[in-house]
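Removed from the display is one protein chain of the complex; every other protein chain stays in position.
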Amino acid sequence: MAIRVRKQVEFSFYEKSYLPEVARGVFVTLSHFFHNLFGRRATRPLQTLRYPYERRVYPQRFRGQHRLLAREDGSPRCVACYMCATACPAYCIHIVAAESPDPKIEKYPAAFEIDMLRCIYCGFCVEACPEDAIRMDTGIHTPAFLRREDAVVGRVDLMSLSGQAGTPPAFGAQNYREKKPAGA
Amino acid sequence: MPSVNIDGTSVEFKPGDSILKTAKKAGIEIPYYCWHPRLSVAANCRICLVELEKSPKLVPACQTPCGDGMVVRTKSDKVKETQKAVHEFLLINHPIDCPICDQAGECKLQNYYMKLQLDQGPMQDEKAHKPRLEELGPYVLYNGERCVMCTRCVRFMEEIAKDRQLGVFERGDHVRIGVFPNKPLDNPYSLNVVDVCPVGALTSSVFRFKQRVWFLSRSPSICPGCAKGCNVKVDHRSGIVYRLLPRENDAVNQSWLCDEGRLTYARANDGRLTTAAMLGPQGVDSAAANAALDRAIQLLKPVADSKQGMAAVLSLHATCEEAYLFGRFVKEVCGVDEVALLAYADGVADRFLRQADKNPNRAGVTRVLCDLGLKTTDVASLCNKATSAVKALLVLGHEGAELERLAAWAAKLEIVVQVAAARSPLTAKAHVTLPATNWVQADGTWQNGALRLQRLVPAFAPQDAARPAHEWLADLANGLGVAFALSSPATIRAEIERRLPSFAAAKISTVPAEGYSPAS
Partner (left out) sequence: MFLVVSTLIKLVVFALVFALGLAAILTWMERRQSAYSQDRLGPTRAHFFKLFGRPFVLFGLLHIVADALKMFFKEPFIPKDADRGIFRVAPLIGFCTSLVILALVPFGPDLVTERWGVIPLQVARIDAGLLLVLAVGSLGVYGVALAGWASNNRFALLGGMRASAQSVSYEIALGLTIVGVLIAYGSTELSAIVNAQRGLVHGFLPNWGIFIQPFAAVLFFVAATAETKRAPFDLPEGESEIIGYFLEYSSMGFGMFMLGEFIEIVVLSCVFVTLFLGGWQLPYLIGDTSSSFLFGSLFGVNNSVAHALDGMLVFGIKVFFMCAFQLQVRWTLPRFRYDQLMRLGWKTLLPLALANIFATALLTWWDPTLKILGHVGVAMILMFVLVVVAGPRRVPAESHGH
């Protein structure tokens, strides 16, 4: 840590007399007061929302509760490659890989659990996923839990969630599959 | 000594050595797939091509012997270009599905791809399709699409296992590794082909999908499967052992390990005890470690006072240190003059690695006990004894074939105290069970059938109430009024060296990482 020597500020007589600066200060706070009192909501400095009754519109890329995506046949798109678990800085993703019943697919997640209490919503899992199987586009907050066990959300629950309204259903995923060599 | 010039540095070589081997010794990296230090040279992967002065073409470094005054370039543009081209060629039919491949993380193909190629390649056509999940044998699965046809596995079976169960079949795009009809890959060394496979073509059905390899921690250890004492690497995560891999040791197992030994990894996890237990009116129930220890001391007190009526059983998996402390405990505290050895029955042996004696430390334990002046017997003859003369039983260890019988015999006894790392039939009969560490967690020394001393290194810390067995024994002795000033394996080793004639020259306290055979 660098040590920064702060120079002693020399005040002029005018500043030492204090009153003009006080008047200016009062003017500053008063201008904020009146702006906030009479200004338009969109432009006034005061932007606080009364949260449960007023809500901000989240942007499309808001990272909310995770969900797992399914293939067309309803099986999870996840191939249990552990890329998300590897990328996860909070170690909140727990996967148990198993031989897939589909001979074309090597493995699938027999268990896929996210510990929501550990998750820091960084979105690394979404970036790491090579199959676009996990997304955080549900637009919802993770609900509150009463028990610790409830905070661990499993594969079935993760797959039951749908994306935020207006999000394309399979953004980019199809293209990615098509570019891959057939049979791969 | 003759020398060869590799990338501008002059490197001395042993006549007959290949360029690859010489470069490797000098720390110059030349990529290779098909070459293996313990297999014959095939030179079919072509990734090790290097530039040789005065040679019109590039030469495979693995096959070309060094000549005095040779000038070799391994990093020139021509070599790099060729390596990239060869890699492209190797990947023509490879699906590049690293995320779902079990080899990812320890795959030469993956590493060299990142180093040498890093692009898609110009290949436009559809890749060749091959069997993707073929069971070659009970433990080995084959994925033809990921195979680069280096034939290391074929050569291993032929040259090391001496059992030609694998072969290269078909030609061109259809080429594949396979077994002969109705002849599965069931050689007892079959899992070594998974190790030698540089890519994800051959995978172990035992380890498959269990863990991604980059999550695993690795520590050196010894295989507990037989008296050979093969050196192994223990791959573990969060206190669970996932696999054993051979650790190179020219004097013991070179780079190989038998399937039976590999599968002993499960013993480190199965039924591991982490809490002490006591037999109460409602049966065996877990107890606080201190309470269990106090109870054991209280139970053994009359025996220790009268110095008779005690039977002692020691597992042959115990380390020399544990055996020494156990011997001193039963002799000095309990007045025992004979220790029964809990052992696995003899099994199959061959001329390569597998030994008939399936206990890793018979030599060490018997020599320690013998030097302490204790007689040894087996569990069978102990169980033949009438229980009337025996009041108490102290058992260290849980590994052995005769546990059922011992448990049945122990059920008739008044006092049974067990120090064990895992649950066994005896646990249900023992009045007190103290949780100890297993061989993966232990710090100790084993002596294999050839009297080679090898050191066990703890891979991870004991969980919960589990403690090394020597600590339990020292605490028991302390509670019974005999103070052993032996707090760590190192102090025990020092005392063994001082007091036991068999180990006086053996220098048990300075066993190197690769172990050593005492001169005697």
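Order of writing sets the chain letters: A and B. Residues in each chain are counted from 1.
Simple rule for what comes next: a residue touches a chain if its C-beta (ideal position, glycine included) is under 8 Å from a C-beta of that chain, and two chains touch if they have at least 3 such contacts.
Remember, it's a predicted structure, so these values are computed and weren't measured experimentally.
Although it is not drawn, the missing chain touches A when the whole complex is taken into account.
Of the listed positions A:V22, A:V96, A:A111 or A:I140, the one in contact with the omitted chain in the full complex is A:V22. Residues of chain A in touch with the missing chain: 4, 12, 14-15, 19-20, 22-30, 32-33, 36-37, 45-48, 50, 53.
As a working rule, only the chains that are shown with their structure count from here on.
Centre-to-centre separation between chain A and chain B, using Cα means, comes to 44 Å. Across the complex, chain A meets chain B through its residues 79-83, 85-86, 97-99, 103, 106-107, 130, 181-184. Listed in rising order, the residues of chain B touching chain A in the complex are 95-97, 99-100, 126-127, 129, 132-133, 209-210, 212, 214-215.
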